[in-house]
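Heads up, one of the protein chains got dropped from this complex, but the rest are sitting where they should.
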Amino acid sequence: MIFSPRPKAKHQRLVLLLVAIAAMVGAVLLAMSAMKDQASYFYAPGDVVRRGLPLDRAVRIGGMVREGSLERLRDGTTIRFVVGDETEATIPVTFTGIVPDLFREGSGMVAEGRFRPDGSFVASEILAKHDENYMPPKLGPQGDRHESGTLE
Amino acid sequence: MNHWLFIIAAYALVTIGVGSLTLLSYRAMRKAERDAQGFNQL
Partner (left out) sequence: MHFLANPARFLKIARPLTPWLGWSGALLVAVGVGVGLFVAPPDYLQGESVRIIYIHVPAAWLGMAGWTGIALASLMQLVWRHPLAGVAARAIAVPGGVFAALCLATGSLWGRPTWGTYWEWDGRLTSMLILLFLYVAYGALANADRERGGEGRATAIFGLIGAINIPVIRYSVDWWRTLHQGKSIGVAGSSIDSAMLWPLLISALGFSLLFGAIVLMRMRADLARTKIEARLRRMAA
């Protein structure tokens, strides 16, 4: 078992390898950040204003369900709500079907479907998106430990 | 939707996965080390 043949050769290998790795990592990271817009998983309301309506295909939109905007239509299974983001822009959405438990006003969501020429969105599927905060149902002395919230 | 079904399924998968991984790794190690020891005593 030869451990280190010659210190100089070892040094050369290290430098060569590090340069190669740095070049590879740099190239990939550059490609990743260039792909940033194309690889977007969903359209935000602000994008639609900036880039126009993608009418030709099914897309995903994502954002926060505006407080007070959620209403159930008379047929009982169709809902209507407004999605917003950090910009002024909003998208009105209609959806017929069952939404996840976590779908609620003031919370995040992602919807799949198509835009209509008037800028509204007809969703065929709705997913709930939650944020990175995890906490007990009621913040305070741990008294509410046994209350599992309103989810079930 | 009953969350506990999903929780139990997830924990069962991890128990089976990590348990069998540990057991198989242990048995393979014991066997290899015993065989190597056996050679020493030849």
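Labels for the chains are A and B, by order of writing; each one numbers its residues from 1.
Heads up, the rule we're going with is that contacts are C-beta pairs under 8 Å (C-beta built on N, C-alpha and C of every residue); 3 or more make two chains touch, one makes a residue touch a chain.
For clarity, every value in this text was computed on a predicted model and none was experimentally measured.
Every visible chain touched by the undisplayed chain in the complete complex is listed here: A, B. For chain B, the residues touching the chain absent from view are 1, 3-4, 6-7, 9-11, 13-14, 17-18, 21-22, 25-26, 28-29, 31-33, 35-36, 39.
Residues 1-5, 10, 13-14, 17, 21, 24-25, 28-29, 32-33, 36, 39-42, 44, 62, 99-103, 107, 110, 126-139, 142, 144-145, 148-149, 151-152 of chain A touch the missing chain (whole complex, contact as defined above).
Rule of thumb we're sticking to: only the chains that are shown with their structure count from here on.
In this assembly, the C-alpha centroid of chain A lies 37 Å from the C-alpha centroid of chain B.
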